[in-house]
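Here it is, the structure in full.
One chain of protein is taken out of this complex; the other chains stay put.
For reference, chains read A and B in written order, and residue numbers begin at 1 within each chain.
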Amino acid sequence: MAGAVQETPRVRTLLLDAPGWADHRAGQHLDVRLTAEDGYQAERSYSIASAPGEELAITIERLDDGEVSPYLVDEAADGDQFEVRGPIGGYFVWDASDPRPILLVGGGSGVVPLRSMARHRERVGSGTPMKLLYSSRTWDDVIYRDELETIGIDVVYTLTREQPPGWTGYARRIDRELLEETAWPAEQKPRVFVCGSTRFVDAAADGLLELGYEPGWIRTERFGATG
Amino acid sequence: MRDPRTLDGNAIGGLMLELFGVDLTPAPTTCGSCGAREEMARLDVYRGAGIVVRCRHCEDVMIRIVQGGGRTWIDLSGTSTLELG
Partner (left out) sequence: MPIISRGFHGKRQEGPSDRVPPGQYLTDDFPVLSAGPTPHTALEDWSFSIHGGAEPVSWTWDEFRQLPTETVTVDIHCVTKWSKLDTSWEGVSVDTLLDAVDHDAAYLLAFSDGGYTTNLPVEDVTGGRAWVAFAYGGEPLEPEHGGPARLLVPHLYFWKSAKWVRGLSLRDEDEPGFWESNGYHLYGDPWREQRYWGD
């Protein structure tokens, strides 16, 4: 571990120094393995938050009943070591050579691999139209909040649990109507990346299919029951 | 309505990379029961005593993986075809 950025009270980005690490593609993840002194091991997967070519970074949300995330978010300090495996995943990746308009749909910490894609787009100077639809519980839970304002893509937020005073944006879980108002029209044949909890991903993907999107345009990554 | 605990094939990408030396998440698979063709990343993955990969259309078991004691047992009999390359 070579540095950290506290993104929100429960979310921290770790900067990693990994000798021998091959560069990754935007959207990929890595596996982290922790070993305790008595040999006990635990392993988890985390999406890579950095763009290809940047210092390797992962962003982790602390789960209240988690075993690994509390350690990585609250305990781990510069110089601490753990094993990583990767980069992994040739399905949920975006290469800037893809010319189609891109819709990114993220729920909670599902925004992490999408941020890698947005940063990648900016770093390589791509003109590909890209838009992020980002669902969070509250404004304080929005990860990369300041950065997303200047990253060069449209970002639409929906805050599902609580909204700040004067909030005029969306305030509900993603549904077909919300997608209809925000997603690229199906005629543009966009490519979509959806990431978040299983329930979030299924709801978003189903909504897009109802708008006329084809299943082959939508790539998904599910985190399970968390978030 | 999919069980909220269900993961997808992305979750076993690292394991498959380690076992087969190749990223299998974009590899199209064919379900031996119903013939549905999906990339491995889109299959339903469950973690029980071992890992179970199920067809997202018919829910039949396509792959089972058990790891322990330095060994790995993989049953691919529910997958009729795996496309690489």
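As a convention for this text, a residue touches a chain if its C-beta (ideal position, glycine included) is under 8 Å from a C-beta of that chain, and two chains touch if they have at least 3 such contacts.
Quick caveat: nothing in here was measured; it's all calculated off a predicted structure.
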Touch with the omitted chain, as defined above, among A:Asp65, A:Asp146 or A:Glu181: A:Asp65
Of B:Ala36, B:Val66 or B:Leu82, the one touching the omitted chain in the full complex: B:Val66
Hidden partner interface residues of chain B, rising order: 2-3, 5-6, 44, 46-50, 52, 54, 59, 61, 64, 66, 68-69, 71-73, 75
Hidden partner chain, residues of chain A it touches: 33-37, 39-42, 65, 67-68, 71, 75-76, 80-83
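Simple rule for what comes next: only the chains that are shown with their structure count from here on.
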Separation of mean Cα positions, chain B and chain A [Å, integer]: 23
Residues on chain B engaged by chain A in the complex (per definition of touch): 1-11, 13-14, 17-18, 23, 25-26, 39-42
Residues on chain A engaged by chain B in the complex (per definition of touch): 29-31, 45, 85-86, 88-92, 197-199, 202, 219-225
